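As you look at this complex, bear in mind that one protein chain is not there, while each of the others sits in place.
Moving on to chain A:
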Amino acid sequence: MPIDFFGLFFLGLGPGIAFFIVLIARKSFLVLLALFSAFLWLVVLLFISAIFRAFVPLSSTIGPYTGMLAASVFIEEAVRFGTWWLHRVTLNTLDNMARASGHRFGLLDKLYMAVAWGYGHGACHAVFFFLSLLPLTTGDGTLYVGTCPQMSVFLVGALYSLAFGMILTSLTVIAFDGYMSRSYLVVAAVALLHWGAAFLTLLNFQQDGCLVAMPVLVALGLLLTGYTVALCWKKGKVAR
């Protein structure tokens, strides 16, 4: 029913869109960057699914899914380093251009760009794993699985989209900061957090597991968002 569709839309994608409008839409360069990032991550996801096409059908049990998630996150983290490299190249180019024209290219812009990279990642996952299902909710039915009688599959998707939007955006910003300051601890922590979040979703295989997994993921997202804001605030303090 339409209420279902709009409810889930606002729950899963609303905050992301609001964030986009306020933070990213003001600067067209950021919009392009976010779109490019989303496209890049889409290609990565397609690449990962191409690999796992060979393993279809994947038995719907924890074992095979753990393996798949571990491999996918590993590939994504590797690509994240690649995006950091692209980010650095872009930053250097823009820095030189700014110096040449006499304009300032400051910390805020760099942070905005990191956020745009991260937002693309989060948005790509939201579209790939949630928006693709959403049109089904315009009809009259819904779908519940036996292991999660409390939330429909679509509600789980919306919460996933909300949580991972926050998690992936924050992780990118944190990771870029880690790469920049060459802090292996931070980079490792980012990778571990990503794996951790991915493995948390495996709890959905357990009876009533979704009741634990989804709220924890949303809480994790809020936590990481808070940490990122604090990180940026701190950096703002010491920046020239």
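Quick note on the criterion: contacts are C-beta pairs under 8 Å (C-beta built on N, C-alpha and C of every residue); 3 or more make two chains touch, one makes a residue touch a chain; residues count from 1.
Note that contacts and distances are computed from a predicted model.
Asks: Out of "WD repeat domain 43", "Nicastrin", "1,4-alpha-D-glucan glucanohydrolase" or "Cell cycle checkpoint control protein RAD9A", flag the one the UniProt entry gives for the chain missing from this complex.
Replies: Looking only at the record, the undisplayed chain corresponds to "Nicastrin".
Asks: Out of A:19, A:65, A:130 or A:160, which residue would touch the omitted chain in the full complex?
Replies: In the complete complex, the chain left out is touched by residue A:19.
Asks: Using the document's definition of touch, tell me which of A:63, A:82, A:106 or A:215 contacts the absent chain.
Replies: Of these options, the touching residue for the absent chain is A:106.
Asks: Using the document's contact rule, name the residues of chain A that touch the chain not shown here.
Replies: Looking at chain A, the ones touching the missing chain are residues 1, 3-4, 6-12, 14-15, 17-19, 21-23, 106-108, 140-144, 149-150, 152, 155, 158, 162, 229, 232-233, 236-240.
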